[in-house]
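All protein chains of the complex are present and in place, except for one that has been dropped.
As written, the chain order gives the labels A and B, with residue 1 at the start of each chain.
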Amino acid sequence: MPAFEKAELLREFHWNPDWVTAVSFLGSTRRLFAGNRLGEILEWELPEKFEPEEEGPDPIRSYQGHDNAITKLLSTKDGKELYSASFDHTLRRWDLETKPEKEEKIVLNAGTIYRQQFKRSGKKEEPVERTVSVCSKSKNLGGHEEWINALVLSWDETLLVSGDDGGKVLIRERSTGKERQSWEVEGWVHALAFSPDNKQAVVSERRPLVFDSAQRQAIKLWDVEKGEELKDLTEEYKKHYLPALAWSPDGETIAVGKGEDADGIIWLLDAKDGKQRKKLDPVHRYGVTDFAFHPDGKHLFSCGRDTVIRIWDFHEGKLVKELGKPRGGQFKDWIHAISLNHDGTLLAAADMAGQVNLWRLA
Amino acid sequence: MTKSTLCTPAEHLHRRSFLKGTLLTGTGLTVANFGNLFGSKALAAETQKQKKRCILLWMNGGASQLDTFDMKPGRPTGGPFRPIPSKVDGLEVCEYLPKMAKIADKLAVIRSMKTQSPGHPDGIYHMHTCYKMSERTPHPEIGAVIAKYCGNMDADLPSFVRMGPTGNTGPGYLGPDYSPFSIKRDGKLPNFANGGVKPEVEERRTELYRFLEEEFAKSHAAEPFENHRLSKERAWRLMRAKEAFSLGDDWEKQKDRYGDTNFGRGCFQALKLIEEGVPFVEVGHDNYDSHANNFVCHKANMQQLDPAWSSLLIDLDQRGMLEDTLVVWMGEVGRTPKINNRAGRDHYVKAWTIALSGGGIQGGQVYGKTDEDGREVTEDPVSEGDLFATIYKSLGINHRKKHYWGQRPVWLTPEGSKPLDKLFA
Partner (left out) sequence: MLVSCFCLATLVLGSTLAGKEKASIRGVIDREISATWKKKELKAAAPATEAAFLRRAYLDLVGMVPTYAEARAFLDDEDKDKRAKLVDQLLADERHARHQAEIWDLIFFTRNPANPSATRKRGRFQEWLRKQFKENVPWDALVQKILLAEEEGSAMFHVQYRNKPEDETVALNRIFLGTQLQCARCHDHPYEERTQRDFYGMAGFLVRLSVREEKQGKDRVWRIEEKSSGEVLFTGAAAEAQPGQKGEPVSPKFLGGEELEEPELPEDFKEPDYKKLKEAWPKPVFSRKQKLTEWLTSAKNPFFTKAIVNRVWAQLMGRGMVHPVDDLNPENEASHPALLEALTQWFVEQKYDLRALMREIVLSDAYSLASAGEDTTAFPKWYDRARVRPLSAEELIASLRVATGFDEAVGKDAKMPSSASSYMLKIFGKPNDGQGRFQGGVDEHLFLNNGSQLRGMIRSKEGNLSHLLLNDEAPWEERMDRLFLSTLTRYPTDSERKKFTAYVTSNEKPQETLEESIWALLTSSQFRFNH
């Protein structure tokens, strides 16, 4: 069992026109994708070996189509399909086959260049320009009319599940894109996770009002086939916003992460009855943002609004390792999302500071 | 029990006589008066015909101008909301204000607010009184001023009603007569508004109470005693006038239009109170102070604000009341163009937005401009004093009216304040 003792930061891919908000490896390939708050998506091709003294590689391609923040990126295990969800109400499947025809120049430190104009002194950076090919072919799967915050693939990859701020949960057949089932929740869909047997979904909801009786936080288990509520777990999570949910590959544990500028507590639930089995310690300060399960089926990874990635043994409910340290002033910076590659040797993190952090885990 | 009509204002207005009896008839008999609004309505209607009214929609915490009426799409300060066109050419509003977009021809949007108080206590004070918070002078809130100059002391309904999160300054140097009347944030009466004892018991013990207070007041003039006595009187008046606060079937019919929310019901209650002759109602909306998670916060708030505000304006217009009713939309501060690392916006007073409707203001216009990122005002900056001068002008109040605080003269707006004439039809 890898103990992650030797985990180290391999690379920081700087890309700061805006916050990097989503990240995903493509199946078992060496292709890495990241999305940002402007709706831009970039691709890097990782080398087989990383030389310690070098930097890079540079991004090779950009994917155009979204015009608002990318909330989720995910791919199929065979590396043939890439999906992206966004605030622009679209859920897209990208054409990875067709060779890109155009090229464009991008400025990797565009954010720094913009902010420099307000500085009166200090060194001014030069723009870091790179040329990338452009892919603009994607299929908008439709079905949503609000910000899409949640996107998951079922464990057998037959179903693609998404949820939006209009309260809609939508389940489609991945291969055809056809709608299989959908239902409405009362609030806005915040996060969701699917059971490995495709029978249940856990959905967290919110309506983030302040001092208002219509404020809502909820978490429920749903019967996927019938589209009906199975169990309401909200009672134990009143006043908690839950931006991250994950279902373990053995189907027995549900990880629930609290967030949205509050102490990022992680609870492990028994999937059979929804009861809290363990509360993990320490918390992510200011909130959890994402979960990922390691392919070894024993470890849970979490990231949050404190730039720390934590590795947990989720059977024991114990912390195994922390990657990174809290960074920033009074209110720390965020890691928006994490992605593990197919064999769990690499981890990519979407860093709000405008970069993708690449960690070697073993 | 019928109310004795035609009590002259002089008999009622003076504080002492108020304390002398529940109501003083022509013959000096005291008569209790519970639950009968008829006489009050007629009286109020008569005196209100000439007078103007005002509704203040208070966005507590400070709404973000860049996410509502002064959008900067595509700019680094723009954020994830997208603008939509409105009924007015050249005026785009946030996608989450679709109903307001359809009636934008009733709005005058001032994008060039440039104010001085960036915090909450000082900002709330400054935007309710147009003066900086300081101990020297207790300035009256806008509601107290309007209560004084547009109100009718005879009416059972108070002249200055507020609900939800609002200003908290009070009547200042105008005196406790113009203190605000606070009700619950959804427009409902506070708890315990129903009389707890039989009317004859209420009457006789009230008389005893008043006797005791009068004796004490002869030798003790300190303000807290006065405030206490007057709010007791106000409580009794409220018990008499509580019919105006039960919306009953009306609300059932309207709640889909206004939104079944505290703010929605509060706006509908405000409409009703204005109809009954109350000259000033403030409806507070919580909470816009999004130092963190600015966008989800504003999205949720606007989903409540849009139907309530638009229905209020439409209903005022349909009833022919919009011409005489000024509706002010504002908070204590704007929010920073820069988005911080909690996905929030902090306080910003160098360039922000408020909106006015009705009350003789020409709708469908934008006043003032900000730069491409919303950092600075580039045209026609508006100070707190200018804004208040404009509001007072709309309501027929002299914005340079002088009062006295002790020996010192004080004015309703600071020197140099000028109403924005361009805004008027």
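The rule we apply is simple: a residue touches a chain if its C-beta (ideal position, glycine included) is under 8 Å from a C-beta of that chain, and two chains touch if they have at least 3 such contacts.
These figures come from a predicted structure and were not determined experimentally.
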**Prompt:** Shown chains touched by the missing chain?
**Reply:** A, B
**Residue in contact with the excluded chain [from A:Pro196, A:Gly251 or A:Gly328]** = A:Gly328
**Complete:** Where A:Asn16, A:Ser62, A:Thr90 or A:Ser195 are the choices, the one touching the absent chain is A:Asn16
**Request:** Using the touch rule from the top, list residues of chain B that touch the missing partner.
**Result:** 121, 135, 138, 168-170, 179, 181-182, 190-197, 201, 204-205, 208-209, 211-213, 215-216, 219-232, 234-236, 238-239, 336, 338, 340-341, 346
**Complete:** Those residues of chain A that touch the unshown chain are 16, 19, 115, 281-282, 285, 319, 327-330, 333-334, 351-355
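Here is the rule we use: only the chains that are shown with their structure count from here on.
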**Request:** Mind checking the centre-to-centre distance between chain A and chain B? Centres are C-alpha means, answer in whole Å.
**Result:** 45
**Complete:** So, in the complex, the side of chain B touching chain A is made of residues 61, 76, 80, 82, 165, 261-263, 286-287, 289, 292-293, 296-297, 299-301, 304, 340-342
**Residues of chain A defined as touching chain B within the complex** = 18, 37, 68-69, 87, 111, 114, 147, 165, 206-214, 260-261, 286, 305, 328-329, 331-334, 352
